[in-house]
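Step one of this worksheet: look at the structure below.
Only a single protein chain was left out; the remaining protein chains are all shown in position.
Here is subunit A:
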């Protein structure tokens, strides 16, 4: 170990963390977007704070085109795969 911080390990954590930790939620969001499509009012408020207006019962969305569906499945598949990899990692005792 040279110096107090292991820079290479730190760098790896930051880079991989950004790729996975930020990439997975982004993929998840992309998948949702592909499945659900955007509404006609894209300028909807970014964040309607306070009252989350919600309807009970199933959310009805238009059936997405096959291409979008495949894209969404790829996105969700990657997300599930990453979670699976995390589980395998934990079970293999790779933690410290």
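Heads up, the rule we're going with is that a residue touches a chain if its C-beta (ideal position, glycine included) is under 8 Å from a C-beta of that chain, and two chains touch if they have at least 3 such contacts; residues count from 1.
The criterion applied here is as follows: contacts and distances are computed from a predicted model.
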Hidden subunit of the complex - UniProt protein name among "Phosphate transporter", "Ferredoxin-like protein", "Lipoprotein" or "Glycine cleavage system H protein":
"Phosphate transporter"
Touching the missing chain, which residues of subunit A?
1, 4-6, 9-10, 12-14, 16-18, 20-26, 28-30, 32-33, 35-39, 41-42, 44, 46-49, 52-55, 59, 61, 79, 83, 86-87, 89-96
